[in-house]
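As structure tokens, the structure follows; a few thoughts come after it.
Selected chains from the complex are presented in situ; the others are not included.
First chain written, first letter: the chains are A and B, and each begins at residue 1.
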Amino acid sequence: MQLHLSTWIEVEAYLKESKGIIFPIGSTEQHGPTGLIGTDAICAEAIARGVGEATHALVGPTINVGMALHHTAFPGSVSLRPSTLILVIRDYVTSLAKVGFTRFFFINGHGGNVATLRAAFAEVYATLADLNFPQADQVQCQVSNWYMGSSVYKLAKELYGDQEGSHATPSEVALTQYVYPEAIKQAPLNPEVSQDHRIYGAIDFRRRYPDGRMGSNPALATPEHGKQFYEAAVKELSSTYLEFVTHR
Amino acid sequence: MQLHLSTWIEVEAYLKESKGIIFPIGSTEQHGPTGLIGTDAICAEAIARGVGEATHALVGPTINVGMALHHTAFPGSVSLRPSTLILVIRDYVTSLAKVGFTRFFFINGHGGNVATLRAAFAEVYATLADLNFPQADQVQCQVSNWYMGSSVYKLAKELYGDQEGSHATPSEVALTQYVYPEAIKQAPLNPEVSQDHRIYGAIDFRRRYPDGRMGSNPALATPEHGKQFYEAAVKELSSTYLEFVTHR
């Protein structure tokens, strides 16, 4: 059940069954010479909708732009500041907590979002406590990174070994190829790609990772791999969501 | 050309031809018993993509959640505070202005966004001036409401007369039916619907407009109407965009 395709009356009915909602959160940032700028949002959205179908959960609109400040020296990247993203999450959660939602599950496609999301959750709990409405202390938020699930991680290792890297990875590129086969890009990729895991500011990042990749070889990606990642992620995150939403 | 389906290298090339980008901005809010919660985002996104195709403009990711605080007493509505939305717009524009974009065109589907967007633009210009990078004083932002274009407005009057109303209107519902024919909703609609144009806080809004509509009869909407609205809006906003992006 997708929030944007529902009416408020349908949401009112849904709330009698469940207090949970899933938000896909991605990023709008460079993903190397062949990765789509929307990669992280595309992956999170596709998987979230799959999880929504599998678990009959409500899926909110995708947060397309996340915390990608370190990518902004590459044209086309768009980022919120962490302080802005905290407010965005606060506003999303308070809007829905006031009408009865208590379980907020963020399916995340971008490592750079995690720290800020966790900071935001702490800020949200404190904000809700100050508002002092019933159930304020029942609200729980969780972020799950689709690419960190054990089955997904294992699959990536099997298919790509060390060439998975850590940004513009073949696994995420494969998933976007599965979702958007019409948007598969080709470009020469330098076989030498830096990978030192360090991330500081935007100018430093571009100096350190000149074509945007971090240790990855996205040329290995195929749409068929993407289907496998999709299915593994949906299966694994469906379990995680159900555990989250039913647990005390 | 859609930003999320492009690579940073393609964006770099695009910037040699144009400094313009289009952002669809909608809302996630109740639209009466039969209107989709995503109505405003769906309409803005569809039209923005049409305008992008017609004008070869780059279209950024849709801003799905806008300023809809007054709708938040209806379950499923999600809103940013105006102060948050101002920061979001500031972050979007500064991310892209720093790499050379100078024309930001927001195709808007929700009246409640307009004031905050305009406030945000003023904040953005001042912020950019303080950063003092080249072209900071060339940056221009504009919001165009698809439903306010003269051809769209005329069509709505012809098709629906006074029953167009001002929220959960048949015109916007028709457009969503055209985009998502699989998500056409049916529900009984009270023929008496309040319409006094006043909007204050969320609780007041729900008291004043008990089923969420403001003077509208969305039962008049058809997917065919939606197609007409789509085409009229794309045509009109394509002209507006081209005038904006080429003007000094």
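Keep in mind that, in the parts below, contacts are C-beta pairs under 8 Å (C-beta built on N, C-alpha and C of every residue); 3 or more make two chains touch, one makes a residue touch a chain.
Because the structure is predicted, anything quoted here is derived from the model rather than measured.
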item: Identical protein chains across the whole complex (2 displayed); value: 6
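Quick note on the criterion: only the chains that are shown with their structure count from here on.
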item: Intercentroid distance (Cα basis), subunit B paired with subunit A, Å; value: 24
item: Complex contacts: residues of subunit A adjacent to subunit B; value: 2-12, 15, 28, 30-38, 41-42, 60-65, 72-81, 83-84, 87-88, 90-92, 95-96, 98-100, 180, 183, 185, 187, 212
